[in-house]
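Every protein chain except one is present and positioned as in the full complex.
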Amino acid sequence: MEYFAQQLINGLTLGSIYGLIAIGYTMVYGIIGMINFAHGDVFMVGGFLALIVYLALVSLGITFVPLALMIVLIVAMALTALYGWTVERVAYRPLRGSFRLAPLISAIGMSIFLQNYVQVAQGPRVKPLPPVVTGGYQFGVPGGFGVNISNVQIIIIATTVALMTGFTLLVAKTPLGRAQRACEQDRKMASLLGVDVDRTISLTFVIGAALASVAGLMYLLYYGVVDFYIGFIAGVKAFTAAVLGGIGSLPGAMVGGLLIGLIETFWSAYFSVEYKDVAAFSILIVVLIFMPSGLLGRPEVEKV
Amino acid sequence: MTVKPLDAPTLPPDVLLRVERLTMRFGGLVAVDDVSFDVRRGEITALIGPNGAGKTTVFNCITGFYKPTVGRLTLDRDGRPWLLERLRDHQISREAGVARTFQNIRLFGGMTALENLLVAQHAPLMKASGMTVLGVLGVGGFGKAERAAIEKARRWLERIGLADRADDPAADLPYGDQRRLEIARAMCTDPVLLCLDEPAAGLNPRESADLNALLRSIRSEDGAAVLLIEHDMSVVMEISDHVVVLDYGRLICDGAPKSVREDPRVIAAYLGVEDEEVSAVEREIEETAS
Partner (left out) sequence: MTVAEHDAVTRSEPPAFAAALRDAFVAALIALGLAAPMMGLMATPGPEGLKLEPHWQRVAIAVAVVFVGRLILNLTIWRPGVRKPKTANSPRTDAMLARIAKLLAPAAIVIAVALPFLPGVERYTVDLGILVLTYVMLGWGLNIVVGLAGLLDLGYVAFYAVGAYSYALLAQHFGLGFWICLPLAGILAAFWGVILGFPVLRLRGDYLAIVTLAFGEIIRIVLLNWYWFTGGPNGIGQIPRPSFFGLEFKPGPDGFAATFGLQFSGLHRIIFLYYLILALALITNFVTIRLRRLPIGRAWEALREDEIACRSLGINTVTTKLTAFALGAMFAGFAGSFFATRQGFISPESFVFMESALILAIVVLGGMGSQFGVAIAALVMIGGFELFREFKDYRMIVFGAVMVLIMVWRPRGLVSSRTPSVFLKEKKTIAGALVQEGHG
């Protein structure tokens, strides 16, 4: 039971990270209908930028952890958002309204570019960071194993909840959210009604990248390490999460992310670590076969 | 699939398709409600009704794109009855011989007009190519079968006046030509029933007249029955032998064009008369009848 509760907490933590990345996929898919393959690498860039900003703060003498984390969060979000914006501008906007596969290939090219750009710029070696946030709470009977929640896990889950809430409000209440939903429904009509479609799409990429950088920071805090290769695996998992939840649906992305995180953690805990990705992918396949639009996605009605 | 379903009713000889108690629900919405009618051999049957009356839904049930919630669709092809609601969509064309066109034309735009007509002859050509195996090796009678298929396509292209444009991509053709090409493509599957979803929509008067001539020739020369959805009353009245009227998913009238035109319920449905007035009109009719 304690073991189960422990895995549940670990799974939720991992799922939060996936969920944050998945939002970027699902928003972009919702609005321009493309798989932004480079998004996983934007997450990786976000992790690196968080690391660099943190190290810069340390060298400037700012070592009070909550303050440092706040600054890292904001600066890394801003810098990664710039990357997200640039990726859209360079690799996707010229292909707007073009054939479906062209942006996908362009995105794969962008993914290769970013991965190797970071590798060249930051060196191929893994970057280990000693724990920044330490400590935690223990529940359960004294003498037993107990259930540990580390402060890092609390930060990750709390930040995710806060961002998700803020983000849902953003989409539901603000003019930007309305413009986004309008573009999702019908881009041409939205532009005729005075919505600046280009700007809305750019902002979508900016928000997605900012959330991915938060995920990058969380990853860095949780695992204490980044390398240029984390983007691919995390990206594929997060995309899986987005599809599982129903692509285009924001709550779906979060639910999908949590599910993938939980499945992976429980599978590793009770069965085998080696096959945890197989478990995640198999569940994806099963869900898609029986529920082709994901858990929370709108069913696609075939128009004849 | 080739065995006669035990529960298939035997249709009167002049009836090709019998629609019985057809009902289609989408969630809470009843798109088609308890509709029954017959399509007779050698006739052009028109399905009319205001927008949203459920015409296309009836079509999609007959052609296998929807599975009806309730109802039985019996089609008699050469003495063998088929229950359409039990067939998969591609079997409806291949086995039962029902072909269709679409409201928003669905040609293979990047393929030539000729290729479009050859795709329609897929099943016999596939057999002739030995399910591809013999065709790849270049043995068997595929070459002959293909020449025959091309010849058939050429005849159809001539009939619809597109022989000169056989090698142009379908998407490059003018709208009216695309409509006719889609009908020719459906006819290339050798159907016993041709279902046309608003064939005259967007046509100019001349093209519309050409279409009428084409449909008449299909009825007389090819012996196929035609079921068509149409808004253009001049087309309906001119060529159809039998008219079925739907309104709000219900069948409100079924008969010869002349009688349908004078039916007050049909007039009411089209002109949007208030419900009380309809019942008032109905009462009047009953009174005059009795």
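Lettered A and B in written order, each chain numbered from 1.
Everything below uses one rule, namely that a residue touches a chain if its C-beta (ideal position, glycine included) is under 8 Å from a C-beta of that chain, and two chains touch if they have at least 3 such contacts.
Source: prediction; values computed, not measured.
K.L.:
Let's see if you follow the contact definition: name the visible chains touching the chain that is missing.
P.N.:
Answer for the hidden chain's contacts among shown chains: A, B.
K.L.:
From the list A:I9, A:L49, A:I230 or A:L296, which touches the chain that is not on show?
P.N.:
Once the missing chain is taken into account, the touching residue is A:L49.
K.L.:
Among B:E20, B:D34 or B:E115, exactly one should touch the missing chain; which is it?
P.N.:
B:E115
K.L.:
Taking the full complex into account, find the residue in B:V15, B:L83, B:A123 or B:I267 that is in contact with the omitted chain.
P.N.:
Once the missing chain is taken into account, the touching residue is B:A123.
K.L.:
Touching the left-out chain: which of B:E20, B:D34 or B:D168?
P.N.:
B:D168
K.L.:
Hey, which subunit A residues sit against the chain that's not shown?
P.N.:
On the side of subunit A, residues 29, 35, 45, 48-49, 51-53, 55-56, 59, 79, 82-83, 86, 89-91, 93-106, 108-125, 127-130, 232, 236, 239-240, 243, 247, 272, 274-275, 277-278, 281-282, 284-285, 288-289, 292, 300, 302, 304 touch the unshown chain.
K.L.:
By the contact definition given up top, give the residues of subunit B that touch the hidden chain.
P.N.:
63-65, 89-94, 99-100, 102, 106-112, 114-115, 118-123, 125-126, 129, 132, 135-136, 138, 142, 146, 150, 154, 157, 163, 166-169, 171-172, 185-186, 189
Operating definition for what follows: only the chains that are shown with their structure count from here on.
K.L.:
Report the inter-chain centroid distance for subunit A and subunit B in whole angstrom, where each centroid is the mean of the CA atoms.
P.N.:
Taking the mean C-alpha position of each chain, the two centres sit 50 Å apart.
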